[in-house]
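For this depiction, one protein chain was excluded, whereas all remaining protein chains were kept in their positions.
The first chain written gets the first letter, and so on, giving A, B, C, D and E; residue counts start at 1 in each chain.
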Amino acid sequence: MAKYFEIWIQHLISPSPMTSTPPILYPRLLLTGAAGALGRVLRPRLKAHCETLRVSDISELEAAKTGEEVMSVALQDAQAVDKLLDGVDGVVHLGGVSIERPFDEILPANIVGMYNLYEAARKNGTRRIVFASSNHVTGFYKQSETVSPTMPVRPDGYYGLSKAFGENIARFYFDRYGIETVCLRIGSSYPEPKDRRMLATWLSYDDLERLVLASLSSPVVGFSVIYGMSDNPLVWWDNASAKHLGYQPQDTSAVFKNAIESRQLSLDLNDPAVIYQGGGFVKNAPI
Amino acid sequence: MAKYFEIWIQHLISPSPMTSTPPILYPRLLLTGAAGALGRVLRPRLKAHCETLRVSDISELEAAKTGEEVMSVALQDAQAVDKLLDGVDGVVHLGGVSIERPFDEILPANIVGMYNLYEAARKNGTRRIVFASSNHVTGFYKQSETVSPTMPVRPDGYYGLSKAFGENIARFYFDRYGIETVCLRIGSSYPEPKDRRMLATWLSYDDLERLVLASLSSPVVGFSVIYGMSDNPLVWWDNASAKHLGYQPQDTSAVFKNAIESRQLSLDLNDPAVIYQGGGFVKNAPI
Amino acid sequence: MAKYFEIWIQHLISPSPMTSTPPILYPRLLLTGAAGALGRVLRPRLKAHCETLRVSDISELEAAKTGEEVMSVALQDAQAVDKLLDGVDGVVHLGGVSIERPFDEILPANIVGMYNLYEAARKNGTRRIVFASSNHVTGFYKQSETVSPTMPVRPDGYYGLSKAFGENIARFYFDRYGIETVCLRIGSSYPEPKDRRMLATWLSYDDLERLVLASLSSPVVGFSVIYGMSDNPLVWWDNASAKHLGYQPQDTSAVFKNAIESRQLSLDLNDPAVIYQGGGFVKNAPI
Amino acid sequence: MAKYFEIWIQHLISPSPMTSTPPILYPRLLLTGAAGALGRVLRPRLKAHCETLRVSDISELEAAKTGEEVMSVALQDAQAVDKLLDGVDGVVHLGGVSIERPFDEILPANIVGMYNLYEAARKNGTRRIVFASSNHVTGFYKQSETVSPTMPVRPDGYYGLSKAFGENIARFYFDRYGIETVCLRIGSSYPEPKDRRMLATWLSYDDLERLVLASLSSPVVGFSVIYGMSDNPLVWWDNASAKHLGYQPQDTSAVFKNAIESRQLSLDLNDPAVIYQGGGFVKNAPI
Amino acid sequence: MAKYFEIWIQHLISPSPMTSTPPILYPRLLLTGAAGALGRVLRPRLKAHCETLRVSDISELEAAKTGEEVMSVALQDAQAVDKLLDGVDGVVHLGGVSIERPFDEILPANIVGMYNLYEAARKNGTRRIVFASSNHVTGFYKQSETVSPTMPVRPDGYYGLSKAFGENIARFYFDRYGIETVCLRIGSSYPEPKDRRMLATWLSYDDLERLVLASLSSPVVGFSVIYGMSDNPLVWWDNASAKHLGYQPQDTSAVFKNAIESRQLSLDLNDPAVIYQGGGFVKNAPI
Partner (left out) sequence: MAKYFEIWIQHLISPSPMTSTPPILYPRLLLTGAAGALGRVLRPRLKAHCETLRVSDISELEAAKTGEEVMSVALQDAQAVDKLLDGVDGVVHLGGVSIERPFDEILPANIVGMYNLYEAARKNGTRRIVFASSNHVTGFYKQSETVSPTMPVRPDGYYGLSKAFGENIARFYFDRYGIETVCLRIGSSYPEPKDRRMLATWLSYDDLERLVLASLSSPVVGFSVIYGMSDNPLVWWDNASAKHLGYQPQDTSAVFKNAIESRQLSLDLNDPAVIYQGGGFVKNAPI
């Protein structure tokens, strides 16, 4: 934030390179899950970085604006996904179930759908996918542990399991076919942090945008795994790989710290949701 | 092998503890995939370590012998699997597709079936599962790299992907419900090694039995991942976790080395099957 | 410091969450060693974060102010320490000998006293202790080495040995009884750095306060070991665990660099005090 | 054992170097704790490797044989310990309390006594100490974890704490005064393993002797930490540092495995004594 | 940059220690390669930190200014180099071939010359050398890998090989004779970054100066290896050792990012210059 401020000061004095139009990164970019909370955040922001933005969801979507294409697609439908990827250069994949649900609700979009997506990317020559994975892939590490993307996964539910599967299929399609993926293990992306856990896991919407743009614009990403968090005072994750791709968060949960701690003074240290990084998710697996 | 020989010498001289009857480890043990190649190897050997051996497969099985129960079960059938685990104390899970196949053939038994198995274990109070995972979970590492079970997975196909999924669901059921699993990343279990790659990956049938018994009898296994190989001269895998559980291989591919090298003198170092640990699997993914 | 400055700018414009009253972290907080140099620094600052601040020392203390309780206690006196912990929710433990001394002067307060403190905490149900350990626990590493809290200890004298003992007893009481401790391996906490070594080891009084508050307020600390240094230009210690707890230093020894280097131009590279991180301490062990 | 066997075969055929008299390693060697269980094992065996064997204990000792000196010494008595080390070239230090006891019973011999020993060694010019530390220094690691000597200590009681203190004071006297120490974290040294835990932790008396001799005879030991175990089938400890010093165990708990498992079929996986490496010690800390 | 800005603000208000004259670090400092691009940058800047600045090159140099000495020396000339080091307290060694050339052109100055330099330093009692090594020492790592100075070298040509040789000879002269060296693996030091690779590798001239001064002024450097880069948004190198010595970059390639990306929108991911960190150098080795 400080550096940004500095540059902004500098910008007041003289036109700087920062003020130049950002480059068009992709001719046609696909945003899946565009009707979800984060999809609605990213849709208008991604438009500036491509010529055509194709958006899809299984839920209803706002009508196409200039430079947009809208498609309604269920990820478990292989043929529809194949058509969805037609002519696509890059993908921001937010689609699928994004909360803990019974396994049979997770399976179609998050497991079969991931297979469909990568097969379609392979057939259509798509070069890079930014995949919204989740911190719940490692939710069963303790809050007192520092986790890095190279440590073994410890999913905290079926949702986390499906995201781990997604990361693995991405790894395979890179090793086998050269399709690049950045897996974003997103923490908690909300307008502001809601509780003490989110002092560590919060990802502001602006930082989410920075993270996705870094993933789309970095020259070489291969197969990368990054945690998605702002520049928060509590750091649970070793995120060197994020710096590697050029992600520089500029927001922080620090400004919410006193207010949250006053609201939520004491925690039950025997509560699994307090012990483990996954928070409430570690107790949610529906039976 | 040397130590074994030593003990055997000692045994000729005087009755030793080694000659005592091995302990009955489990009242009722389940062997899935009992009709497959390794299932047929293990079925008669496991009988000595349990009171009742339940065997299952989707293919036809030999009729039950004394102390055996035979069940025909498709792993993707949740209800059947629930019934299969009824009264079961431990599982040796060889079931499912064991070669590279198109994703839609892998999905039912190897992904949905794994979920069914662990749900059934949870409901029926089963304490430990020995899961036949595969070296193909890390098949996209190079043959010149030494791989350990804590390194990130690099599956070499849909089969490897499904085994990685199986390991992850096992991790989750241990973290969440305390069900212990030993994942055996089996190399190449055949009567003898067939080619130069198998000089590293070979697991003799006797060592397979030792590996499974160590996994069943070690007092505390938590969630463990082990490579399944004999005491071969080429060592691609750091298998300290196998020693941790008490696995001591006693066979070696060394005795086959000259014969194999004479048959297969030169290798094409540009062939992916020679470069990568997964061998031919890395080229097999059916499209 | 930059971020702080940024927020302060922001604060000039509009009331921000930073200006809200800080939360009361503990009903009753105990500060031991309150008559020492750092104790006198922290006593007024900790008051804002608890309802009652109990302060103790073996030396004479200033009379109690509103919201304070004053007790005179020798740490080697088990009964007195038991009484000292009565009704205490959290402890900032600065008590004991804080310089290199003969072993028989170190033993009572720093070894026996530590045992008394943790036993009393156990009996009285105290949940968390912030323990003033010392960089002298690892003082026999070289100044050219980067040390992290997980590396083996290398104490540079009896004082350092006693602090290592203190960390170990804290580890034991966490593993056995769940009492949380943050061990602060304090560098050199003075109004300003005095020599070239302190360009690396300096901890400003404001950063000391930030460090102690982070240790008291972080939701889950388990057993943590942190080095206590400001945001100095020379970094000898890998302090990722400090970020984990939310410590963000805002001072730096950089502003003193030129002045110190001009005063102390050349160093004798054969002097153990220059070679080792512990500085003069490595030569001090009294015989 | 195999290699030993091999050499023994070879020895039957022709006089080999192995049959030569072992070298006299030390003019005067001190064995403390000589009246304890392991002291009585080592006393006759160490005699062959020194000219004079001085033995000490606080308990009654057998009368001196040829080449022996007997002294009755309490380790907490600094003057007596100083005299004990007079003229001593090397020490095998088994003295002190060797089981879990209240802290005030541990303190005199195991903490004050260690200081007295190293001060006396420093004053008397003793070059090397073999210190009987204990696996209870890391007893709070889980049985499913592999522990190495460079990992942080996790003592399981006051006894383990005192051994960690002993290792640290040894580290200090090496860094400061060059006195070499080998810390032996002894597992379970008994005539034979008694339970399933000891299948991993057992150290036969013959291997104990080998371990002590390797520690005494290795040309350079600096400050070393080694786990003391036989060549057991279950391996909980990464003992590369033992190979570094030339320790080659030749016994194994494998020959007792079936008998022990038959006696102790099932374990309660919720029992801390089963979960943690320290076994029963983790529950013993006397209050 | 933010901190710098902060201090500068502070400086406007009151005279601060930062404004004091920087200390004279060395009585006589030698700068080799002074006629090269970086030599011309550093020559005027180093003058402030020594009493006498001796500059040398094989090419023509500007005439000596006050406090300067100018010498024309070929590094492969042992006698000349011996004379060059006469009376020298510290060296900034930029001399030698600084681009990829055939091996016989690299050998004289970069290999024989390095030997001459260290022999001369040994004979003349020089204490510290700052050696301009290069990122091409590790140029065959992929751009998707994070490299640290302790990882094995992977030179991308004869130039990189010669720099690896230089680092090794420096290591030897420190271990054997105590001569300290900081090896700077310089990225791309130009007025501004020229392409997408340099968004990661750029080192501004001001940061180059900061890096060299930190290397000259840090109290203890032993043998250190540092990457020379500004505070860029893409971070390929783990540069903790640079913090260890007090290097704090204050420039960033971020301000050039949009302009460069607009110019160089797409990259050929099959081009070795894009895959490997060494960029074009990996294709240059002249045959």
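Criterion: a residue touches a chain if its C-beta (ideal position, glycine included) is under 8 Å from a C-beta of that chain, and two chains touch if they have at least 3 such contacts.
For clarity, every value in this text was computed on a predicted model and none was experimentally measured.
Peer 1: What shown chains come into contact with the chain that's not displayed?
Peer 2: The chain that is not shown is in contact with B, D, E.
Peer 1: Taking the entire complex into account, which one of D:S224, D:S253 or D:Q277 touches the absent chain?
Peer 2: In the full complex, the listed residue that touches the missing chain is D:S224.
Peer 1: Of E:A35, E:C50, E:A120 or E:I169, which sits in contact with the chain we cannot see?
Peer 2: Of all options in E:A35, E:C50, E:A120 or E:I169, contact with the hidden chain holds for E:I169.
Peer 1: One chain is left out of this view; which of D:R28, D:K83 or D:H244 touches it in the full complex?
Peer 2: Here the residue in touch with the unshown chain is D:H244.
Peer 1: Go through chain B and note every residue touching the omitted chain.
Peer 2: That gives, for chain B, the contact residues 1-3, 5, 142-144, 146, 196-197, 199, 233-236, 238, 252, 254-259, 261-262, 265, 267, 269, 274-275.
Peer 1: Extract the touching residues of chain D with respect to the undisplayed chain.
Peer 2: Looking at chain D, the ones touching the missing chain are residues 2-3, 5-7, 9, 16-18, 20-25, 127, 178, 180, 214, 217-224, 240-241, 243-246, 248.
Peer 1: Could you please point out the chain E residues that touch the chain left off the display?
Peer 2: Interface residues of chain E facing the absent chain: 103, 107, 111-112, 115, 119, 140, 150-157, 160-161, 164-165, 168-169, 171-172, 175-176, 282, 285.
Keep in mind that, in the parts below, only the chains that are shown with their structure count from here on.
Peer 1: Spelling it out: a chain qualifies if it touches chain A and also touches chain D; which chains qualify?
Peer 2: B, C
Peer 1: Shared interface numbers for chain B and chain D above half of all numbers used, same, or below, different?
Peer 2: different
Peer 1: With residue numbering as the guide, point to the option in B-D, C-E or A-B that repeats C-D in over half of the contact pairs.
Peer 2: It is A-B that repeats the C-D interface.
Peer 1: Take the average of all CA coordinates in chain B, do the same for chain C, and state the distance between these two points in whole angstrom.
Peer 2: The separation of the two C-alpha centroids amounts to 51 Å.
Peer 1: Per the centroid of Cα atoms for each chain, what is the distance between chain A and chain E, given in Å?
Peer 2: Whole-Å distance between the two chain centres: 38.
Peer 1: Mind pulling the chain C residues that touch 2 or more other chains?
Peer 2: Each of 2-3, 5 in chain C touches at least two other chains.
Peer 1: Taking touching chains as linked, do they make an open path (line), a single closed cycle (ring), a hub with spokes (star), an all-linked set (complete), or other?
Peer 2: other
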